[in-house]
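Removed from the display is one protein chain of the complex; every other protein chain stays in position.
Right after this comes chain A.
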Amino acid sequence: MNEGMPAFYGDLFEQSSLIYLGLWATIKLTVVISITGFLLGIVIFFLGLNANATVRRLVEGYKSFFIGTPLVCIIYILYYGLPALGLRLSPFEVLVLGFTLNVGAYNAGYLLTAYNGLDKSQLEAAVAQGFKSLQVYAYIILPQLLKSSTPALTNQVIYNLKDSSIAFLVQYPEFFARMQELAAGNFDFFRAYLFAAIVYLILTTVIFLFAQYIERRNHWPGRR
């Protein structure tokens, strides 16, 4: 090994396949929870519009609970608590469940904000034309909400990526866990975490550019 070169680079090269797997695990987790969180958000939001006041109150309670509690806490509850109830899930399953419940609550909130800004007379116009409420939701409400909340929803994907770095706490071998191992091996914490930060930055930039592309494609004049 070259005398002048820090051990960090040699270790990085040596462990590159593990780090690569870690990166892949991070991306996999981010993609899965972004999709499941997105779908759950739509369902929660929809239930929040229910005519039944009890349903609406339950939805409010759900959102307050998951927005008001730290994600780590929820994941620990699932990771350590569920086995006690006889339900043993893999770290990946625990993470998907915990993240989905949390991200779904946030996404439902973004959709509700967009819904509040919607011109409601359109919904009545659709009802007057003979659409069922589910059709009004599918053809009028949802397309407009998805377009106007694209920035918030894609921001959430960036949060998902960054928050996935807590997955090491439940022994999920993702990118950040690999970088910690690397740093622990040669004590070059500065380089290891700077490297990790740069990799996260590159990934969030990709997400950001993708979001901009979607937003441009979805633009329509006079959008609210």
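Methods note: contacts are C-beta pairs under 8 Å (C-beta built on N, C-alpha and C of every residue); 3 or more make two chains touch, one makes a residue touch a chain; residues count from 1.
Convention: contacts and distances are computed from a predicted model.
Visitor: There's a gap in the complex where one chain should be. From "2-oxoglutarate ferredoxin oxidoreductase subunit alpha", "4Fe-4S dicluster domain-containing protein", "PadR family transcriptional regulator" or "ABC transporter ATP-binding protein", what does UniProt name that chain?
Guide: Of "2-oxoglutarate ferredoxin oxidoreductase subunit alpha", "4Fe-4S dicluster domain-containing protein", "PadR family transcriptional regulator" or "ABC transporter ATP-binding protein", the absent chain's UniProt record names it "ABC transporter ATP-binding protein".
Visitor: Check the options A:M5, A:A53, A:A128 or A:I202 and report the residue that touches the missing chain.
Guide: If we include the chain that is not displayed, A:A128 is the one touching it.
Visitor: Which one touches the absent chain: A:F13, A:F65, A:Y80 or A:Y139?
Guide: Answer from the full complex: A:Y139 touches the omitted chain.
Visitor: To test your reading of the contact rule: which positions on chain A touch the chain that is missing from view?
Guide: 119, 121-122, 124-132, 135, 139-140, 143-144, 147, 220-224
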